[in-house]
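For reference, the structure discussed in these notes is given below.
The complex is shown incomplete by one protein chain, all other protein chains being positioned as in the whole.
Labels run A and B following the written order; every chain starts at residue 1.
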Amino acid sequence: MVKRSFIYAALLFLLSGLTVRAETTAARPFVFLPQWHPQAQFAGYYVALEKGFYKDRGIDLKILRGGPDRPVTDLLEKGIADFCTMFLSTAIQRRSGGMKLVNIGQIMQHSSLMLVAKKSSGISSPRDMNGKRVGLWGADFQIQPRALFQRQGISPIIVPQTTTMNLFLRGGVDVASATWYNEYHILLNSGLSPDELNVFFFHSYGLDFPEDGIYCMEKVLEENPEACCAFVRATIDGWLYAFAHPEEALDIVMKVVNENTLPTDRIHQRWMLGRMYELICPVLPTLASGGPADVPYMQGRKEPSPAPQKGCPMGRLEEEDYNTVVRVLTAAGLIQEVPRYSDFHRKCESDVQR
Amino acid sequence: MEVIAEKLDKALKLKVKGRMDAITAPDFEKECAAWIEGGENDFIVDLGELEYISSAGLRSVLITAKRLKTNNGRICFCNTTGMVQKVFSISGFQSMFPMYDTLEEALAHR
Partner (left out) sequence: MFRDKGLAFKLILFILVCTVSIFGVAFAYDYYTSRDTVLKNVEENAANLTLSTVHQIESILKSVERVSLNTAALIEQQSFTAPELVSLVETMVSRNREIYGMTVSFEPYAFDPESLYFAPYTCRTPDGRIRSYPPEYFAYPYFYWDWYQLPKELGRPVWTEPYFDEGAGNAVMSTFSTPFYRHRDGGNRFQGVSTADLSLEWLADVVRQVKIYETGYAFLISQNGVFVTHPHTELIMRRSIFSIAEERLDYRLREVGRAMIRGERGFVSITDFVSGKKSWLYYAPLPSSKWAIGVIFPEDELFADVNQLGRQVLTIGGVGFLVLAFIVAWIAQTITRPLRSLADTTVAIAHGNLDIDLPEFPSRDEIGKLTNSFRDMRAALKEYIQNLAATTAAKERMESELKIARVIQMSFLPKQFPRLSHRYSLEISAKLEPAREIGGDFYDYFLMDSSHLLVTAGDVSDKGIPAALFMAVTKTLIKGMAEPGMEPSTILEKVNRELCLENESMMFVTLFCGILDLETGEFRYSNAGHCPPILLPSRETPAWLDTPAGFVLGVDEDSSYETSGIFLAPGDGIFLYTDGVTEAKSASNNFFSEQGLLELVRSNGEASADELVHTVFSTVTDFCAGVPLFDDVTILAVRYRGTKHPQNGGLETWK
């Protein structure tokens, strides 16, 4: 009798031990770090977390607060973050420089970067920027502008641009850098009207670099292949849900914003979410028509459009796009060795295509 | 019927125009009576434009003649034509009253 109960107890212990081990291997917490402050640029992730999409796929996820004080490549390399987002151009450079990071999902299919000038400055084409003061951000954001200047054969005066648009607003520079989803709307919210601005999208000048992608270290991918792809798929679910339920998505985003006492508001986030939709699914009205004046501002448009268009290849990195970026980087002398596409990108994209 | 009175220095000339019948005869009578009241008593009646006279007209003439007579006056006629002349003739008035062919003749006999 005692032997039997002992055997049973041992068996029970073994079993529980096994299950515990199974739980520990399955319940490894993952950390995701977005490359900037919490905002609708990362709505998909916050929504997926809030709606439990990660949990449903067996991922215990924590999202860190991103910002200029937390460079993603550092934290990724150090292993503090398992997943992060960064620009494709940045990632290629890092990979070429030896960092073993992998693209497991390309979220933003297009470039949102642009140059903005006031119509009153007389700059109506890139040629006009020659000799003018142009505000550019850090290195990662200078690839496309410098390529453009080189192609156009112009030499503007480069002025470092930081986190505000005030230098441009007060006339300290003639041209400023901006993203379509963020700084452009900040200009509108500071009193400038679309018909007072001339805009130059890099995607119109053959420099359509896909931007945000999901990256992790090769090691993390090798150790947790299903988890990594599950992360990507849950993220894509999160984006699809956000586009279908914009107000709810905005609620979630604003909650995170307020937790971090960031000076932004729902109106700005709504604009951002709308532009993210355009950049993530390849039906950009700006691409089709060529200018933001065709995107009605203050005309009560519901943001974003109801359902993603058919054929929205979420998460897929097209080799062609990859090569575009590689070509520019090579021409600019920013990379020596060209990483192989197959090494760089792992297909994890969703089978959830609507 | 119209009665146009004209005071001449010798007499009162009354020119009668139109028709003297039972309706208009009293007007002639009244007109003459007024003149008699006013003191006239020498009447020359010019019938040149009188177209017609009925027995009532003749009566008015008689009454006027009688009134003049009582006032020591007199009456004569001139310029009778056509039918009126015939009536005057047949009825014997022609022989009763002085009849002249023209006004001048009548005046001359004053």
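Keep in mind that, in the parts below, a contact is a pair of C-beta atoms (placed from the backbone, for glycine too) under 8 Å apart; a residue touches a chain by one contact, two chains touch by 3 or more.
Because the structure is predicted, anything quoted here is derived from the model rather than measured.
Note on the chain not shown: across the whole complex it touches A, B.
The residue from A:Asp60, A:Asp251 or A:Asp265 that touches the chain not shown here is A:Asp265. Touching the missing chain, out of A:Gly58, A:Gly97, A:Gly131 or A:Gly171, is residue A:Gly171. For the options B:Leu8, B:Ala22 or B:Ala108, the residue in contact with the chain missing from this view is B:Ala22. Take subunit B: the residues that touch the chain left off the picture are 22, 54-56, 58-59, 62-63, 66, 89-96.
Although one chain is hidden here, its contacts on subunit A can still be listed: residues 133, 159-162, 164, 166-167, 169-173, 188-191, 193, 261, 263-268, 297-300.
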